[in-house]
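Missing here is one protein chain; the remaining ones are kept as they sit in the complex.
Right, chain A next:
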Amino acid sequence: MTVVQFTPFSSLVQPAFWHELTRLKIDVLKLSEESLPITASYSVGRSITDRETGQEVALGCNLTISDDSFNDTKTLQRLPANSVRVNGTFKNFNTIEEFKEADKSALFNQTADEIWNGIKATGDISLLNRFLLITFADLKKYRYYYWFAFPAFVAKPAWSIDDAGWKSAEEHIGRDALSGIHTQLQSSPSAYFLARPRSSEDKTDSHNYEIAPISSLDSFFANTPAEQQIIGFVDPSPLPQNPGWPLRNLLTFLRIRKSTLNPIRVLCWRDVDIPASGKPWKSRFGIVQASVSEAEGDVRPAAVGWEKNPQGKMAPRMADLAPMMDPSRLADQAV
């Protein structure tokens, strides 16, 4: 048994977001420091084959924000298939000192509380992925200091996976099942889903799977044997032995609201397209469990999830856009 290790999100901020923040700061926010709603998105984890070495190179486990992140959810452009929208809280500080001295624990706990309340009170699955972004925009120098937090609850005892580890989902449930799930995910995209073999009279159809939203947990699995109940999620992690960050809060959710579901059979969904014949599916499958602890679920567990900076420290990141925004620097590039 090994402890399940989750791949943390890494933030990917499109330059257009900083342009939009600049506009917002000057025209709308001015000196206001109030928190604003913001949206981000993540997609399935990707890896590419290096053409020269033939090795698989994993790309990041990215959470992306762009210039339309400030927009109302309704006006947002449609996301590509297998992408998931995440809501968060954005807070911009007026000075670097305020940014440094802000009570980050309080902000973090506030977001974690929102997630916790979602789990405890409403059972609203869409709240599981909330994130926090604090910024300071040095508009004169075109520098943007920022710090993301993706709160996730620490499970005690930790989730562990059996000795088989994370396996190819193709081996476990077969290509037919995966293409069945793929088709249904295309028509009803969701961050988390339930899957079970379609109950049918004739055995020939037994490989076909059907999916349902997490909210129908009880009814959907009512007549399904435990070893056929599968919990799936869109996995932004490309690493074969590490599921992505979103699974963490989902497991907490299941432990609190459905403690009988243990062990949990997890499908890490990583396929955008049906692979060409001969190519393997990328999705992973694993059976995770945790020894059930005593009276749990009344107190909010500890949460972690501040993003580290490129040096691996608990510190903010900085985007220096002077080379791409400063008019005098731009003039130098002109031919």
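Just so we're on the same page, a contact is a pair of C-beta atoms (placed from the backbone, for glycine too) under 8 Å apart; a residue touches a chain by one contact, two chains touch by 3 or more; residues count from 1.
The rule is short, and it goes like this: contacts and distances are computed from a predicted model.
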Legend entry - Hidden chain of the complex, named as in its UniProt record, picked from "Autophagy-related protein 3", "Protein FMC1 homolog", "Cyclin-H" or "Glutamyl-tRNA(Gln) amidotransferase subunit B, mitochondrial": "Autophagy-related protein 3"
Inset, instruction - Just name the one of A:V28, A:A164, A:A226 or A:L330 that touches the chain not displayed here. - result: A:L330
Inset, instruction - Give the residue, chosen from A:S11, A:T111 or A:T135, that touches the chain omitted from the document. - result: A:S11
Legend entry - Residue of A:D50, A:D124, A:D162 or A:D176 touching the missing chain in the full complex: A:D50
Legend entry - Residue numbers in chain A that touch the chain omitted from display: 3-8, 10-16, 19, 22-23, 46-48, 50, 52-60, 62, 64, 67, 77, 80-81, 96, 99-100, 104-105, 108, 143, 145, 154-155, 158-159, 237-242, 248, 273, 276, 302, 304, 306, 308-321, 323-325, 327-335
